[in-house]
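This report refers to the structure that appears directly beneath it.
Note that one protein chain is taken out, while the other chains of the complex remain in position.
Chain lettering (A, B and C) follows the sequence in which the chains are written, and residue indices restart at 1 in each chain.
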Amino acid sequence: MIKNTGRKLLRNKSAMFGLMIILILLLMGLFAGRIASHDPTLVDITNKLAPSSKEYPLGTDQMGRCILCRLIYGIEISMFTAIKVTFIILLVGVPLGMIAGYCGGIADNLVMRLADIASTFPSTLLALAVVGIFGPSLDHLVLVFIFLWWAPFARMVRSSVIKLKETEFVMAAEAAGCSRRDIIMKHIFPNTLSPVIVYATLRIAAVITHIAGFSFIGLGSQPPAPDWGVMLNDGRQYIDTHPGMLFWPGLAIVIVVFAFNLFGEGLNDALIPAEEEMAVVKETGDSNE
Amino acid sequence: MSDSGNMVEVKGLSKAYGQRRQEKYAVYNVSFAICKGEILGLVGESGCGKSTLGRLLLRLERPTKGEIYFDGQDITGYSFTEMRKIRDRMQMIFQSSANAFNPYYTVRQIISEPVMNYRKTDAGERDALMTEMLEKVGLDSSYLNRYSHELSGGQRQRVGIARALILGPDFVVCDEAVSSIDFVLKKQILKILAEQKKKNGFTYLFISHDMAAVKAVCDRIMVMYLGNIMEILPEAEAKALHPYTQALLAAVLEPDPNVKREKKILFKESGELAIPEAGCVFWPRCLYATETCMHRSPELREIYDGHFVACHYMKNKRTLEENA
Amino acid sequence: MKRTKLVLNRILQIIPILLIVTILAFVLSNVSAGDVASVTLQSRGVQVTEENLEAVREELGLNAPMPVQYWNWLKKAVCFDFGNSFQTNRPVSEEILSRFPATLKLALAATLISLLMAIPLAVFSARYKDSLFDHAVRAISSIAATMPDFWLGLMLLYLFAVEWKIAPVISGSRTENILFPAFTLSVANTAAYTRVLRSNLLDAARGDYIIAARARGLGKSMALMKHGLKNALLPLITLVGINFGKMLSGQVAVETIFSWNGIGQFAVNCMKQKDLPVIQGYIVVVSITYILINLILDLIYMFIDPRIDSE
Partner (left out) sequence: MILMSNTPVLQIKNLKTYFYSRDSVVKAVDGVNMEVHSGRITALIGGSGSGKSVMSRSVMGLIDKPGKIVDGEIWLNGRDLRLLSEKEMRKVRGKEIAMIFQEPAAAMNPVVKIKDHLFEAVHTHDRKARRKDKMPAFREVLLGVGLRDPDKILESYPFELSGGMCQRVMVAMGIVANAGVLIADEPTSSLDLTTQISILEELMSLRDAGIAIILITHDLGVVAQTADDMYVMKDGKIIESGTVREVFAAPKHPYTRYLMEPVHVEELR
């Protein structure tokens, strides 16, 4: 099964294109030190707002820092954090969803009430409240995302576990004498994974956008951190003279988000068997038993 | 306790779904026994609770009331682990719908699962056992590496049978084992089940809404309607006495144009399918419904030896026979 | 009737959540503002000495145990009185209410634009599936979905205000130049609504009742429009409603870029100055509106979809 999902994924050109961009960016983020020619926070006022040149391919910002280097260092802040956040969200949401789905009764109600509470707050509001207490910083922002976004995963896993419990192969596994652990880990869990993986990939893209968004309004990373949102906010005063300072960080966000969306959609086509377009054909193709 | 002659015995078994007050009974106050080496047919329209009853016998679902005895042991209250110890002696053949098999499993993994749970065998012995079983159901070892979505309906059905019979269980529940597949395959599957029974003396509960298949295979036939047992026929060709069974048999379309059934639908036209508050569940659609039928639900009583009927009207059985 | 029972218990459900929200708002802002007394003194320009601190604590009832403080605060909060803002010393409720219409207008305009764009796009790309138009719509919507609204806002501002000088740089919250901020907000939503509506339409089209309608003589588009659209729009209502509720919490980024003084921008500035009453007021007001919108959505859904009644 994994084999032919892989094959379907490789055939999906756009997904591969997305994956390629992600890998390139990840590498750039990991080896930022070597690739970027300058220290992203080195202030050099004499060199303020320089146009693009060989040494500063994208020019410098209002503090004379190389924009390209700040973009490269920014990868670590946005992509790595987003992947870390999504991973933690999965660690919280998926097991809770499994417990709610499999045990039902009080556990199910408890988890679902918690999920309802988590989804009563718009993200801006919670960000304001949390950052209001502990002060603006990226780690506090991470707390907000985790509190907010574990609920959809829990609901998704819970509904597929409930559906799976009624399927014949789960009952057959019980009839075949499997232990509860085998039934959960070998039969139920793998079959809840596909939608979770697809949704997680799309969620990484959303986290990246939100990190930049909240940093732009000052709730996330603070200057001089090379966060793309912060760079956008710095560039706001120079909108008429140096639009470049606004254009490049925004483009970086779009590229990363676009790559993850492409990859996510490719995974969706490969992992989740869409209703065969040729349902009628399947009926006819099945004749040579 | 139950006498040793019965493989499975059930007393006053009920299963209800839904919240506390308005729960609906899928199975209501059912009592019967299946002797060793017998094929008991269980027939009824879709939604009458036959599959639920089948799953209750194997404790794949928890009963709300009543007792279940398996080969003399009272397994009603067994825990999950206690049930695991005896699961190899009882198995189920499913309808093999779309989600009959775990999509990530190959046929080898599907069939070897019960073997690994109950037999100390190494890979070689397991493969030999599985190949032998596959050949018995008309497939061969080349299917072992395939995934379930690469198989056709008929092949999936046989893998389901192989999985159920590989441990040589004493008791097998076939839940609509033949109804969802092609006409041509139906006979092959019925032949396989019959051969297995002859060779190893299995006991079957054969659930189906297809009267022709049930009549062809079963020793005794139990008729179910809205969760209640209406009648137990001592043998397949026995004369139906309960009005519902008569109506059911009248509705079977004979695949022979010369046998023109006179147009007779033995049902009250307006009756709907909901469970009435009181009395016999069938009275809204029964042609012979009387006052008593509407208020008191009849118990399953033995009219002749082995012929049970749940019907008040049965007091004077002659009148029923005249217009049947 | 069954439906009124459903409605009643849905309404009762919001009581516990409202309580939790108010408790959270009270605890959050209390913990965050550090020593409330010293902050109040500074805002009143009074010199911070031990006795003044004690006097202020007495005045604000800060010495009482936490639950009592909460109860007093809740009594006032229920009648929409959150005290005065430290910065402007005007009642918080006034500050919020004066800015709420701006955010409301923005949210309404953005939702309207995205629906006006999404519905035709989705219907046509579903009808002419796998045509050039369909691929174009899917490509654009996948790119638009990645466009962060703050960056798009900046780019639009640059193009229209700086480069072509059509729009004013500082638009203020006057309705005539609501177009740019509303359009910025609507782009991401349009992409999401188009995609959801298109896949719902395709599912509906696979349903037997579309084939049955065509077998009765309806054309493919007619069947899709008449039968498919209604069924496809139902799930969209929830998505549009939730997004609208989120927008009401104020789109800080877009409000700051287009200097559109809605409650989002105001709340962030107050938060930076640790203006305690405003934060409390903001959290309670926005949460209540968000919960009410979800409630209204569920009620609409119950009355529109006949199947709910029979469950």
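Rule of thumb we're sticking to: contacts are C-beta pairs under 8 Å (C-beta built on N, C-alpha and C of every residue); 3 or more make two chains touch, one makes a residue touch a chain.
In this text, all values refer to a predicted model and were calculated from it rather than measured experimentally.
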Of the candidates B:Ala98, B:Ala212, B:Ala278 or B:Ile303, the residue in contact with the absent chain is B:Ala212
Give the residue, chosen from B:Lys187, B:Lys239 or B:Arg301, that touches the chain omitted from the document. B:Lys187
Absent chain, residues of chain B that touch it: 45-47, 153, 181-184, 186-187, 190-191, 194, 209, 211-213, 215-217, 247-248, 251-258, 260-261, 263, 265, 267, 269-270, 272-273
Missing-chain contacts on chain C, rising order, are 130, 207-209, 211-219, 226-227, 230-231, 234, 305-307, 310
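In this text, only the chains that are shown with their structure count from here on.
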Once every inter-chain C-beta contact is counted, which two chains account for the most? A-C
Taking the mean of the C-alpha atoms as each chain's centre, how many Å separate chain A from chain C? 22
How many angstrom lie between the CA centroids of chain B and chain C, rounded to a whole number? 55
Using the touch rule from the top of the page, what residues of chain C touch 2 or more other chains? none
Chain C contacts chain A in the complex at 17, 20-21, 24-25, 28-29, 31-32, 142-143, 145-151, 154-155, 157-158, 162, 206, 245-246, 248-253, 256-257, 264, 267-268, 271-272, 274, 279, 282-283, 286-287, 290-291, 294
Please output the residues of chain A touching chain C within their complex, sorted ascending. 116-117, 120-125, 128-134, 205, 209, 212-213, 216-219, 229, 232, 235-236, 239-240, 243, 246-247, 249-250, 253-254, 257-258, 261-262, 265, 275, 279
Within their complex, chain A touches chain B through residues 1-2, 167-169, 171-180, 186-187, 190-191, 286, 288-289
